[in-house]
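Left out: one protein chain. Kept in place: all the others.
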Amino acid sequence: MTSRARLFRFARLLCALALLCAAAPFGRAAAQDAGAPDISAPLAQLTTNKYDDTEAALGALALSGSPAAAGIVTALAEGKLVFGGTPPRLFIQGEAGALLDPLTLQPVAEAPAVKPVRVNNRVRRAIDAANGALSLVSPDAGKRREAALAVGRSRDEAALPALEAALAKESDPKVKSAMNLARASILIGKEGITPAERIAAVELVGAEGNQDALAILRSVPDSAAPEVKQAAADAIAGIERNLALWGMAQNVWYGLSLGSVLLLAAIGLAITFGVMGVINMAHGEMVMLGAYTTFVVQEVIRTSYPGLFDVSLLIAIPLAFVFTGLIGVLIERTVIRFLYGRALETLLATWGISLILQQAIRTIFGPTNREVGAPSWMSGSFEIGQLAITSGRLWIIVFSLLVFFALLATLRLTRIGLEMRAVTQNRRMAASMGIRTNWVDAMTFGLGSGIAGMAGVALSQIDNVSPNLGQSYIIDSFLVVVFGGVGNLWGTLVGAMTLGVANKLLEPYAGAVLGKIALLVIVILFIQKRPRGLFALKGRSIEA
Amino acid sequence: MLNMFTHARRMAGRALVGAAALALAGGGVASAQETIKVGVLHSLSGTMAISETTLKDTVLFMVQEQNAAGGVLGKKLEAVVVDPASNWPLFAEKARELIAKEKVAVVFGCWTSVSRKSVLPVFKELNSILFYPVQYEGEESERNVFYTGAAPNQQAIPAVDYLMENEGVQRWVLAGTDYVYPRTTNKILEAYLKSKGVKSEDIMINYTPFGHSDWQTIVADIKKFGSAGKKTAVVSTINGDANVPFYKELGNQGIKATDIPVVAFSVGEEELAGIDTKPLVGHLAAWNYFQSVDVPENAAFIKKWQAFTKNDKRVTNDPMEATVIGFNMWVKAVEKAGTTDADKVIDALIGVTVPNLSGGFSAMMPNHHITKPVLIGEIKEDGQFDIVEQTPGLIVAEEWSPYLEGSKDLIADWRKPLSCGNFNVKTGKCGGAGQ
Amino acid sequence: MTDTATLEPLAEAAPAAKKELTEALLYLDAVTVTFDGFRALNALSFTVDPGEMRAVIGPNGAGKTTMMDVITGKTRPDRGDVFFNGGTTDLTKLDETQIATLGIGRKFQKPTVFESHTVLDNLRLALKGQRRALPNIFRRESAAERERIDEIFETIRLTEHRDRLGGALSHGQKQWLEIGMLLAQDPKLLLVDEPVAGMTDAETAQTAELLRAINANGHSVVVVEHDMTFVRDLGVRVMCLHEGSVLAEGTLDQVSANERVIEVYLGR
Partner (left out) sequence: MNTKGLAMTRPPALLGTSGIVFLIVLAVVAVLVPVLNLAVTPDSAVHVPTYVVSLLGKYLTYALLALSVDLIWGYVGILSLGQGAFFALGGYAMGMYLMRQIGTRGVYGDPVLPDFMVFLNWKELPWFWYGFDMFPFAALMVLLAPGLLALVFGWFAFRSRVTGVYLSIITQAMTFALLLAFFRNDMGFGGNNGLTDFKDILGFNIQADGTRLVLFVLSAVALGLGYVLCRFLVRSHFGKVLVAIRDAETRVRFTGYRAENYKLVAFVVSAMLAGIAGALYVPQVGIINPSEFSPANSIEIIVWVAVGGRGTLVGAALGAVLVNYAKTYFTSGILAPYWLFMLGGLFVAVTLFLPKGIVGTYYDWREKRRPHDDIPGAPIAAPGPAE
């Protein structure tokens, strides 16, 4: 089907639904009215289970003016429109699976085996359009506004009458401006309007200043008057300037978001490697264990307490911390503690541990990805000006900073933090002052591992939960810690954010691969310049 | 060096035992105990384990089924499993081990193109048979390899046709991981789209590294590209690990299938099992098989497979079906040839037809590729696919794409007398070494 | 790349060339070094004459080690001049290796020898001679070099330990080995940081004797030491540092009579 034909069909549907709603506003009572139009033909069409038929039936239903149409459209959208029996009949699936007659909404006596009417993208769009048009006269102002925006996006001339009718009745200023904008979007490309009208439309759209407005302004027809074209060109130039600035801000935001992921990945390592000097190649696997903890928590919730799904991450965070922390303590007690002072050998041992952990997870959970869902409060996005911000990323930034400052506070303010610093600075002195260095070592390693586990909870939201998860972060983590300066938490924060933003600023110019390569080269060169990282501890040089 | 000797000694010991057994049995009779060995060359560890482990299980399942049905040529089959550990040179080593040391009659294996390329010289040198079950970029036809996955024209082109006709797509984003399959597929698609009148500025091509996990910028670019007023779709040849973060980012940035549909060639039921599919409903995939294919053969297969794996949620997917087809073809060819001798089986394989799991039949063509139906599916909430289109007939693989400059004059035909994998119809010569 | 230092003639615009500068072997003028706001050296000035032996005392943190770091090129001063060889060479422009090649040897506070080399190899490595990498691949030891090493062994009394690993030596032996290595380098100036820390009285006396002998052979020596008995044994000019600058200078008796020195260092 050509797009023109589809547009036409869409328009028809829109008008029809608008009329339908105007004629029979809200209420099922009308369904019982005598003389309701016969819609048996489209209903039969819906039972053939062919997309073309379904789409045609939607159109016919809308045109029919039947009061049952709205209910049927909604049922279709929700996958509750089913058919079955011989000859096939259409039903709406009600509560508890009861089959209802689509016209009367009464339960049917004999329920045949049924299948839902299939929906594909095309049908889904038709449903959206239908719902959109319905919503132009919805009592809910928010829905009316969204409908206006949808109409504006579709820029369908045929929708103009319905839009103008709705506009005349509209009182809410916000909705009104949205409808005006939609009208202007349609008018810009419409034939046979006066240049003054068109310029007004151009100005209205141009004031939006976003990507959509740009696309609309570019569609000013060639036949338009020169002053209209000039106005459009000015508006376009203005928007492009504006967007370039916003684009920069957007890239910085992406960079901060990437930086927060790097920070999360690296922060545990900043303890085990940065503070304790263990070249902890199993760090990535701690992150992975955290992610799998999330998976297990969600599985339990899914099967036993579905209502708790939205707080699954909040439950997983402490569990992941404790679980990976304990694993960390176990590793420290059984392996690492024999290797203090032999940093490079910790590399080998932890590399071995990482292999074992990966294979263990592979054996227990299988080699494939595991599904970790996003709670509702982490889905979706919003805009500040032209800056698109996704909630999930925002929460991850917030979380990474929370973890960072919590860790900083732990090290600065708590007894165990004090002991950790004492032990790393002068083990013998600390021991002679009665600090149980063994205990502190185990706790420190456990803390680093536990933090890695918490990072895993967050990373499960944006990456694969698979046995390979850890491997993809280990190199970046080391790079961040080294770039920031070993042994300096602030360095890790600044390092992560710097690398994140630099990566995202490079990416639009160099592409993802070359950008990453360029960044690696930059870090290598930077280390030449400052061989101890961004925040090197300065002081009287230590001899030999 | 010591271990080399122990190795040699042990092998010597084994040879002695074997010789003794043969002498005791007085020849001939020993064959009652003999098995036919089937090599399984799929990564069980490392990055590719995520995809390949299932195929190892599939071969083991098929071997068990075949043995239950009486084996082949009156002998039981014995699967020899090795783990090439997602390490390409190790693939070559393990292939050599399977063929030279274990004396397997056939090998089912490989997923990535590079692993296939790595073992290719070994199969040619030792003259054995490899069944390769994954969709790939084409541009290859070897005497010792049978390709049961899709060539680009059996997957990519029908998918693009579907989007053009049914969704009215006019602007295309070709997004892929930077390796040879996406590169080649996108080259073919680009040429194909242009031949359909799509302008250069309406095609955006983007490559990302393996395991790319930060998709913010690219998804935003796609969104931007798609807001130019024309219907836009993404054709994704993004590989394995990078898909999850890609789809998660699509969901996060609110790109719905009704706005910008994504059609993928590497995302199947197995991959979806690891993703929250709710935000992905309506995005598409093109394969030659879906678990949701509604035919009795498929239902029976799924039931037995889930019983075999003792997991009633275990999914099936396209490369599995390709493995099943390849396995059945090999069995049939061995029975036809009456021997497992590689040369004879290779000749016997051409023309073998077996049922596929989508209710039809697939045949091994002279180019060592098989005929396949093409199915387009939309992702459903439950991680399965809703099949929205199926090609009416079977499609023959174009192993040499007519849309590529270098290969448009090449054909493969392994029947005698041509016996050539890259015959140039213009020059009338067998292009390369071709036996 | 060359291992021999570039000898830069003093620029004409240099500070009024004092007599001191041209005659001194080592000349420090107003050298200041700060670390994160802490002033380790504060306008430190002094000179060492050719053939002179000088003892440096001072409390912890007085800047003794930093002073050595500056002279040997390990730390760059923020301000001030450091000249060597009668003002012909500006040390602040050179790195450790160039300075070592010029003829300044340094013994660290903590004895630093090559622990996994034999004592003999330690001396061989230190012996004045070829320092460039590639020629050293094919280098063979000459008879003269062998003799020189044997001489040094005599001097530092480690002959019977020559085949032991450096790491296996006692603390005192390591100190001597390190001094021996300095001798092998044949420097014009030896900077010796706390050579008798951890030594017995007898060893301390022997070390003083050793340093005096070295000095008598024409090497200039700067010794940093806390051990007053040892300093007295040396019997040389003493300089007391405090907060990064010279507090007092003179004979040991003069210095130890100084009010300020008593206050900040010796204690009452």
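In this document, chain identifiers A, B and C correspond to the written order of the chains, with residue numbering beginning at 1 in each.
Please note the rule applied: a contact is a pair of C-beta atoms (placed from the backbone, for glycine too) under 8 Å apart; a residue touches a chain by one contact, two chains touch by 3 or more.
For clarity, every value in this text was computed on a predicted model and none was experimentally measured.
Asks: Using the whole complex, pick out the displayed chains that touch the missing one.
Replies: Even though it is not drawn, that chain still touches A, B, C.
Asks: Among C:Leu21, C:Met53 or C:Ala100, which one is in touch with the chain left out?
Replies: Only one listed residue reaches the unshown chain, and that is C:Ala100.
Asks: Which one, A:Asp53, A:Glu299 or A:Glu345, makes contact with the chain that was left out?
Replies: Considering all chains, including the one not shown, the answer is A:Glu345.
Asks: Looking at C:Arg79, C:Lys93, C:Arg131 or C:His171, which residue reaches the missing chain?
Replies: Candidates C:Arg79, C:Lys93, C:Arg131 or C:His171; residue touching the omitted chain: C:Arg131.
Asks: With the missing chain put back, which residues of chain A would touch it? List them for me.
Replies: Spelled out for chain A, the touching residues are 273, 279, 281, 335, 338-339, 341-349, 351-356, 358-360, 363, 471, 475, 478-479, 482, 486, 513-514, 516-517, 520-521, 523-525, 527-529, 531-533, 543-544.
Asks: What is the set of chain C residues that contact the non-displayed chain in the whole complex?
Replies: Residues in contact with the chain left out: 1, 3, 72, 74, 95-97, 100-101, 105-106, 108, 112-117, 120-121, 124-126, 130-134, 136-139, 141, 143, 146-147, 149-151, 153, 159, 162-163, 167, 181, 185.
Asks: Could I get the residues of chain B that touch the absent chain, sorted low to high?
Replies: 1, 3-4, 7-8, 11-12, 15-16, 19, 44-45, 80-85, 87-90, 92-94, 96-97, 100-101, 112-114, 117-118, 120-122, 124-125, 139-140, 178-180, 183-184, 187, 207, 209-210, 404-407, 410, 421-422, 424, 429, 431-433
We adopt the following convention: only the chains that are shown with their structure count from here on.
Asks: Taking each chain's centre as the mean of its C-alpha atoms, which one ends up farthest from the centre of chain C?
Replies: Relative to chain C, the chain with the farthest C-alpha centre is B.
Asks: Indicate, using Cα centroids, the chain positioned nearest the centre of all protein chains shown.
Replies: A
Asks: Roughly how far is chain A from chain B, going centre to centre by Cα mean, in whole Å?
Replies: The mean C-alpha positions of chain A and chain B differ by 32 Å.
Asks: Chain A to chain C: how many Å between their CA centres?
Replies: 65
Asks: Pull out every residue in chain A that's touching 2 or more other chains.
Replies: Residues of chain A touching two or more partner chains: there are none.
Asks: Which chain C residues reach two or more other chains?
Replies: Chain C, residues with two or more chain partners: not present.
Asks: So in the complex, which bits of chain B are touching chain A?
Replies: On the chain B side, the touching residues are 44-47, 49-50, 53-54, 165-168, 170, 178, 206-209, 211-214, 216-218, 220, 224, 227-229, 231, 241, 244-245, 248-249, 251-254, 257-258, 261, 270-271, 273-276, 278-279, 282, 378, 386, 388.
Asks: Where on chain A is chain B touching in the complex?
Replies: Counting only chain A, the residues touching chain B are 1-3, 6, 51, 118, 120-122, 124-125, 128, 211-212, 215-216, 218-219, 250-251, 254, 257-258, 261, 358-359, 362, 366-374, 379-381, 388, 390-393, 461-468, 471-472, 503-504, 507-508, 511-513, 516.
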